[in-house]
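Could you have a look at this structure, given as structure tokens, before my questions?
Removed from the display is one protein chain of the complex; every other protein chain stays in position.
Read from first to last, the chains carry the letters A, B and C; within each, the first residue is number 1.
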Amino acid sequence: MAAPNLQLDIAHMLAGGLVLASFLLLYQNRIFALLKVFALHSLLLSVAVAWQADIQGAPHLYITAGIAVVLKVLIIPGALYQMVKRLGIHREVETVVGIGPTMLAGMGLVALSIVLMLRVTETADTLAREDLAFALAVILLGLLTMVTRRNAISQVIAFMSIENGLILAATGARGMPLVVEISVAFSVLVALIVIGIFLFRIRERFDTVDMQALDRFSGERT
Amino acid sequence: MTWDVAVNLAIQGGQMLVVLLLAPLLTGFVRKVKARLLRRQGPPVLQPYRDLLRLLRKEVVLADSASWVFRVAPYLIFAATWVAAALVPTFGLGLTFSWSADLIVIAGLLGSARFFLALAGLDVGTSFGGIGSSREVMIASLAEPALIIVVFTLALIAGSTQLSTIAGVMESGAVGLRVSLLLALVALIIVAIAENGRIPVDNPATHLELTMVHEAMVLEYSGRHLALIELAAFLKLLLYVSVIACVFAPWGLARPDAAPAALGIGLGAYVGKLAVAGFLLALFETSIAKMRVFRVPVFLGAALMLALLGTLLMFVTRVR
Amino acid sequence: MRRAGRTSPSARSLALVRVAMPALFLAGVAGFLVLGILGLALARHAGGRPVVYGASAALSAILCLVAAYDLIAAVGPSHELVLPLGLPWIGAHFRIDALSAAFLVVVNLGAGAASLFGLGDGRHEEAPERVLPFYPLFLAGMNLVVLAADAFTFLFAWELMSLASWALVLAHHRAAGNVRAGYVYLMMAGFGTLMLVLAFGLLAGHAGTYEFGMMRVSAPGALVAGAVLGLALLGAGSKAGLVPLHVWLPLAHPAAPSHVSALMSGVMTKVAVYGFVRIVFDLLGPPDWWWSMVVLALGGITAVLGVLYALMQHDLKRLLAYHTVENIGIIFAGLGLALAFKANAMPAAAALALTGALFHVLNHMLFKSLLFFGSGAVLSATGERDMERLGGLIGAMPLTAFAFLAGSLAISALPPLNGFVSEWLIFQAILLSPALPQWGLKLMVPAIGAMLALSAALAAACFVKAFGVTFLGRGRSGAAGRAREADRFSLAAMLALVGLCVLCGILPGFVIDALAPVAQPLVGGHMPAQAGIQWLSIVPVEESRSSYNGLLVFLFIAVAAWLSAVAVHRWASRAVRRGPAWDCGFPDASPATEYTAGSFAQPIRRVFGTLVFRARESVDMPAPGDMRPARFEVQLRDLIWELVYVPISDAVGAIATRLNFVQFLTIQRYLALVFVSLVGLLVALAVAP
Partner (left out) sequence: MIASLLDPIAPVLLIPLVAAGVLMLVPSYRLGARINIAASLLALLAALSLFATGPSTGQLLLVDELNIVFIALNNFIGFTTAVFSASYIAHEVETDRLTPRLLRFYHAMFQALLCTMNLALVANNIGLMWVAVELATLTTIMLVGIYATEQALEAAWKYFILGSVGIALALFGTILIYVAARPVIGEGLDAMAWTVLITRAQNFDPRLLNLAFVFLLLGYGTKAGLTPVHAWLPDAHAEGPTPISAVLSGLLLNVALYAILRFKMLVAANQNAWAPGTLMITMGLSSLVFAAFMLYRRRDIKRLFAYSSIEHMGIATFAFGLGGPLANFGGLLHMTMHSLTKSAIFFAVGHVAQAKGTQRIAEIRGLTVTHPVLGWGLVLGVVAIAGLPPLGLFMSEFLIISTTFAREPWLAVPLVGGLLIALGALILRLGEIAFGEPEGPSVPVHASYVPLFAHMALVLVAGIYLPRPMVAWFEHVAGLLG
């Protein structure tokens, strides 16, 4: 057994924290809390990315971290917060499945992603493989959150937590060209625009952002 | 050479005349025997000839709605039946034109005649004609397969569908007694009864509307047309008797190159066979009641089954 | 017969012919395509009909003559013409051998007659713009199928033919039921094509050798060959109308314009037979004996069921369509026999059976086209296809009636017409079956013989009905009374076919000889040459066994009829008096008392219907004094439709309905779908070794 590697341990801790935050997202059923947890999620991501920047000696990752902080910790949660307030959306988020089973499923997903990644990436270096395992866990948990939420805003938040997982994976993959970071940031940006347009339009049309109202109009119902 | 041809042609012509002349006699004989069996006096044996002659002299009353089919049909029916009858060996084998048609063709010719008869039944557009036609084709549709299977059995034994050849093989005695033959005989008799509209399938003597088949079809015919159709019916009966006789009782048939004496023997034997067959037919008809029309399929189905059974048993007995 | 071994000028010119032959026919096909475009351009123009039909008739006649020359002069297999079309690395192969030539004769003869009929009858067409463009296309497709020498070109042409005829079926799409007919038709066609694609896929193997030439030399294993046979039966059978794949025929054939019905029934089903023969006899290699059991059984069942269905119909064209099913059954029975003999190395017998089947192909084309023309003429004259509303047309349409009568006699297999000859040949082949070593076949073939005989007898019954009810008796409706004789082109087409029916019936030897080079390569033998036999008889195997002389039988009947007529008129009364029908003394019966198609079929329905159709009759007889009319109802059920197609359609419908919920899920559910499939795959990865 090699000597404990503090750098790696911290990286793992941050990534693990991200997974934990994902669990919190999965668990939250009130929308403001959800927003706050998401901000925390993004903050953890930024720190993780910054830490990677440090240990990989890749300064451009600081930019990524910065973008994440500005956008995902401040602007997006803030904007959504305002929007929720203005639109007067129900504070309670209805979940489709009960919390208990959801958490159990989340545990299963984390286990699955760890098993997969550890089995799969034997040749890759430790950092990459464990980061990837956590990133996969975050993605799967995000998906699970999306599946279990009805509210459009909580879906968007869950989706952005998936993107956080992706960023984590991308940064873990050492030396991945900037292309990916830009694209991640860019996608977040565009997503925000889309959400803005959509949520307002949806709200305009339907007086709600509860997806059940929307589903009534899914194709060929009428 | 030419002499041979002339003789053969003469024999063929003789055959045509013989069947034409003997056919009414056979019917008259059957009628007479039937009457005697019923302890009636009965009409003279020659009565059918008189009937025919009288009919020929009478004028034809044509229904207004009758078309040319109605007028042409009797001649075609008569011609087809006559040709078929002329191709069946009666008193001698080796008819000049026997090779132009085998047993299947003979069945086909009878089918052609029936086709026109059934059409004639429909032509005037009366309900009775329709009854007769529809029943006739129903009966034929069952009788024909049975006949074909009988032919099949015979062809299996003789290796040919030519009646002359079959008769020759049968007469040679190489065949022996076979259960298949017995079954085929029974089937053929049933077919013959059905095809000729005899009791129990049809009653040639009745005009009771709901039971008649053949008579219903010819209801609208009169005069010379009726005469031809009647004659065709006589010929058909004779034909079936001849077929049965030449296949199952080929004794006395004159060989192709036989002396005139043999021909005479053959003719005598033939008349004898006709008499026996006529007697048996009359006996059978008097001892049985006519069945309902819709029992007929069962009767004919039995023929079909027997014929098939005969064929299958043929295979069994062939394996030594 | 061609003499080999010396390069005489004629041999050299023959070689030239062999090169030119495919190109010639392709030029013909191109001509049809041009006509199709012309038809599109002239669709609404008055000149469109004469141009398209006239040119089609001329072109078909030329092609027919060329094909006949190819066959009779025994030109032999042509050179393979390869065009850079179709599958790119293979190209489009075209080749004419004796089999193709024979079918080209059939196709173009039928096409010529149909074009001639269309030339006249087409003037009654209310939607020429839906017929003229597709008609030449249909002809082109049928020709191409026969010319094709690789799988892709074959199937391409096959579907082109289906598609063109589908469009023609939909020409009268506004009439009730025709859209459905088109649907069922195209579905069955699509099914058949897919089956053939599979069959060719098996024949081509891994490497994808789609040329017929390559398939011919490769010998598939027993299992594969069996599968190809099954697929060919499904594929070609669905086009030809083998039971239970026949369901589209009685729907689609009546829906099309009459001359197209004639083509579809008379010619297109033959192209399907060609496909079957090509695959099974030519490409597939030596057969197994059990194949013949399958083909025979299907053929026999098809023949009997086809005619039974026909008997129950009162729509004239539908009745004819069901008869096509019957005749296809007869043809397949013949082909099955040929397979049995071929599998047991009995080339003479196999040639006899195959020749019988192919002869029947020609015959059926002749008389079925003729009958459809007749029904078309009746339809044009009266606007009716329902026999229950017809009757007595023989007065107004004597020539049509005569032609229909001749066709009826021919299809009923009555001597001395052509239908009898081919069935007689098949019977002769059946009679050779005892020599087969397999017990299964020994026992089965006689039963098939019985079925064929049954179907022939029932066919006669059915055509007594069809002709009798339509043309004889008295008119059952006003429409029947207003009928006029068909125009001269239609009549010319019909009478020409009558002539051919008679010719093929009384001089069958020529046809048999012409078919000899067809049988030779397919079964390794051919029937004895008939040309030299005295009196133009035909002899299937040897003279002592059986022989038939249609000419003499025809002459005998003619002479006997003539003699009797002369004699009767000379020596007996000639007097004729017209009067009302006697009818056992019932006076003044109205036409309503006539026997109808339904009542005519009643005895046969009683015999077979309860079993085959689950027929139920119900009589509602009012009590005396009740003024209600009595009602008699017959219920027939189409068991094949109910047992095969309805369940399939129901199952598809049920699954579609069940699955349809997927269209209406919430976004969560859709996400869940994504999620579940992702997790499923990941789990699979995790547990995989």
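The criterion applied here is as follows: contacts are C-beta pairs under 8 Å (C-beta built on N, C-alpha and C of every residue); 3 or more make two chains touch, one makes a residue touch a chain.
Fair warning: this is a prediction, and the values are worked out from it, not measured in the lab.
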Left-out chain, listing which of the shown chains it touches: A, C
Full-complex contact with the absent chain, from C:Leu14, C:Val34, C:Val82 or C:Val197: C:Val197
Touch with the omitted chain, as defined above, among C:Ala101, C:Leu335 or C:Leu671: C:Leu671
From A:Ala65, A:Leu80 or A:Leu166, residue that would touch the chain that is not displayed: A:Leu166
Positions on chain A where the hidden chain makes contact: 116, 119-125, 128, 132, 135-136, 139, 143, 146, 152, 155, 159, 162-163, 165-166, 169-170, 173-177, 179-180, 182-184, 186-187, 190-191, 194, 198, 201-202, 205-206, 214-215, 217-220, 222
Absent-chain interface as seen on chain C, which is shown: 84-89, 151-152, 155-156, 159-160, 162-163, 170, 173-174, 178-180, 182-183, 186-187, 190-191, 194, 197-198, 200-202, 204-206, 208, 210, 227, 652-653, 655-657, 659-660, 662-663, 665, 667, 670-671, 673-674, 676-678, 681-682, 685, 688
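Throughout what follows, only the chains that are shown with their structure count from here on.
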More contacts between chains, A-C or B-C: B-C
Most widely separated chain from chain C, with each centre as the mean of CA atoms: A
Interchain centroid distance [CA atoms averaged], chain A/chain B, Å: 98
Where chain A and chain C are represented by their mean Cα positions, the distance between them in whole Å: 68
Shared-contact residues (touching 2 or more other chains) in chain A: none
Multi-chain contact sites of chain C, meaning residues that touch two or more partners: none
In the complex, chain A residues that touch chain C: 96, 109, 112-113, 115-116, 119-120, 140, 143-144, 146-150, 155, 211-212, 214-215, 218-221
Chain C to chain A touching residues, read off their complex: 663-668, 671-672, 674-675, 678-679, 682-683, 685-686
Touching residues on chain B, where the partner in the complex is chain C: 56-69, 75-76, 78-80, 82-83, 86, 97, 99-102, 104-105, 108-109, 111-112, 114-115, 118-119, 121-131, 133-135, 137-138, 140-145, 147-149, 152, 155-156, 159-162, 165, 207, 209, 219-220, 223-224, 227-228, 293-294, 297, 304, 307-308, 311-312, 314-315, 318
